[in-house]
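One structure below.
The complex appears here minus one protein chain, its other protein chains still in place.
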Amino acid sequence: MSAQPRPFVEEAPRGATRRVIGEVILSVEGVSLSFGGVKALSEVSFDVREHEIRAIIGPNGAGKSSMLNVINGVYHPQKGTVRFLGRPRQDVDTHEAAAQGIARTFQSLALFKGMNVLDNIMTGRNLRMKASLLAQAIRFGPAEREELEHRAVVERIIDFLEIQAYRRTPVGRLPYGLQKRVDLGRALAMEPRLLLLDEPMAGMNVEEKQDMCRFILDVNDEFGTTIVLIEHDMGVVMDLSDRVVVLDYGKKIGDGTPEEVRNNPAVVDAYLGVSH
Amino acid sequence: MKQRYLPVAILIAVLAVGLALPLATNASAPGFYIEVLLGGLMAGVLYSLVALGFVLIFKASGVFNFAQGAMVLFAALSVARIAEQVPLWAAVLLGIAIMVLLAVVVERLVLRPLVNQEGVVLLMATLGVSYFLDGFGQTVWGSDIYSIELGLSKAPVMILGDLFKGGILINKDDVAAAVVAVLLVAALAVFFQKTATGRALRAVADDHQAAQSIGIPLNRIWVIVWSVAGVVAVVAGMVWGAKLGVQFSISQVALKALPVVILGGFTSIPGAIIGGLIIGVGEKMAEVFLGPVLVRAFDLAGGGIENWFAYVLALLFLLVRPEGLFGERIIDRV
Partner (left out) sequence: MLYRENGQFKTSYRQDEALLPILQDRVFIWALLALAFLAVPFLASNYLFLSILNPFLIMALAAVGLNLLVGYCGQISIGHAAFMAVGAYAAYNLMLRVPNLSFLVALVLAGLIAAAVGMLFGIPSLRIKGLYLAVATLAAQFFIDWTFARVKWFTNYAPSGSVSTPVLDIFGWRLDTPARKYVFLLAVVTVFTVLARNLVRGHIGRAWMAIRDMDVAAEVIGIRPVYAKLTAFAVSSFYVGIAGALWGFVYLGSWEPLAFNITLSLNLLFMIIIGGMGSITGSFFGALFIVALPIVLDQVPATLGVPLSTAMASHLASMIFGALIVFFLIVEPHGLARLWAIGKEKLRLWPFPH
């Protein structure tokens, strides 16, 4: 890690914001995960505090995506626990994790290709929409009111992400950068306590990255959402995150502030001095 | 790991008990029991022949060919009608030629445009082909009942008269069908294991992209596979046609072959045979022995268990072992 990269966000440096970083809301304790003979994660432990932005970094195949998958219940670890809001979670399914307040985006964009942008983001409100089947069929009355109420929330998110013009466009027709925004919007619609972002900047050019960084910071600032993100771009990581976890071959090799981690020889070794 | 086999083991155990029950409770004479068993095995052989075509096509192209039954019918019709004008062996050769031509046309018009779609779309496309072929076959060849004379007498033969009281009745054409099936499977096994084309087919079945990257021409392979399936259809059509007469209810047989591949596994040739035998025996046994029990217990208007037994059995298998007895495990990756 040689020259100081130019900060992506032309704002006050991290640490000088209004946020107060709170108590631990997520703690990963001794998690081990294997598929058949392959060990994806070995005894990984770290915690995440409320309102902070935590990055998980590491070379390819280090187990970062698997870690996110464990946190939101896609995979169930063979050993160890994940504690969210103090409650241990064993074998919790993804939709239960969602109900508990954990949202995530996917590296490979898991958008609903058969629907437009508005509907995609509206699906994020599904957990909170309670109208019965009959009420929805009749629509007139309580179901309509509920639909409009949630539409208003979704429209605020659409404004925030600046995708108003694409509301009714089928998501499959949007360029990649906009699709990523819709993915983020859908996760935001869940009003999560914890937001897991799996390589949100992947495949983006410089401008798009700046936009996405701005959105992530704003989400954290305005809504106080705790964010855990996987990212390869070191400049982004250094600028955005409060603390960083470094994984290599499924093991944790670094944990601390970006500066601490950057100077950690084990981390440097793992990356073989690759810097962006 | 062992937990996974428990439900299947239970299901198979229940079936085995059900199979042994009529004999154990002496509800029927042993000779009769064996007759029904043999009848079921023979029916099973017929199902297997149709299922073989399914498995071949699925193995090589991942396409589930709903039209297999219609192909069997079309092949049977072609051979039966052509044989009215020329000797049987020539009719068979012409029938094979027609099926190869059909394979080429289907590959070009249906498979190639849909190459990247998911299984359900292809299933529906073959459903369309099935309907088309049904109508087309009857338009070209007519919709009466035709017959295929294989030169075997239809009279049943009594065997083992001294072992079992009354002996056991079997049909010569059933035995011929079984022999044909065995020969066909042996021929296919040799084809797949020993010839270069067979190896190419196995490579394609394993991994389309890898096979392409070593220069195997996918389109030509699919034509070959559909042609082989067409040959199997000709054989199946002749066997069925000789036994039942060539009539369009044969295409309904295609539906019955679905449970066969469910049981045996979509990608397994031995599975198609074993699945067919299990379905054939199960159906017959259920109809003959279970049927009267149900009729008495629930005051039913007649039997007809055969109509649904195969499907319900397939449903049970789907819930405990979707990949079938010999198929490959389907892993859902995130």
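The letters A and B name the chains in turn, as written, and every chain counts its residues from 1.
Here, a residue touches a chain if its C-beta (ideal position, glycine included) is under 8 Å from a C-beta of that chain, and two chains touch if they have at least 3 such contacts.
No experiment lies behind these values; they were computed from the predicted model shown.
**Q** Among B:Val121, B:Ile145 or B:Ala186, which residue is in contact with the omitted chain in the full complex?
**A** B:Val121
**Q** Which residue, A:Arg19, A:Arg49, A:His76 or A:Arg151, contacts the hidden chain when the whole complex is considered?
**A** Of the candidates A:Arg19, A:Arg49, A:His76 or A:Arg151, A:Arg151 is in touch with the missing chain.
**Q** On chain A, what residues meet the omitted chain?
**A** Within chain A, the residues touching the omitted chain are 72, 74, 93-95, 97-99, 103-104, 106, 110-115, 119, 122-127, 129, 131, 133, 136-139, 143-144, 147-148, 151-152, 155, 186, 190.
**Q** So that we can see where the missing chain sits, which residues of chain B does it touch?
**A** 64, 109-110, 113-114, 117-121, 123-125, 127-136, 138-139, 143, 252, 255, 258-259, 262, 298-305, 307-308, 311-312, 314-315, 318-319, 322, 334
The rule we apply is simple: only the chains that are shown with their structure count from here on.
**Q** Indicate the whole-number Å distance between the mean C-alpha point of chain A and the mean C-alpha point of chain B.
**A** The computed centroid separation for chain A versus chain B comes out at 50 Å.
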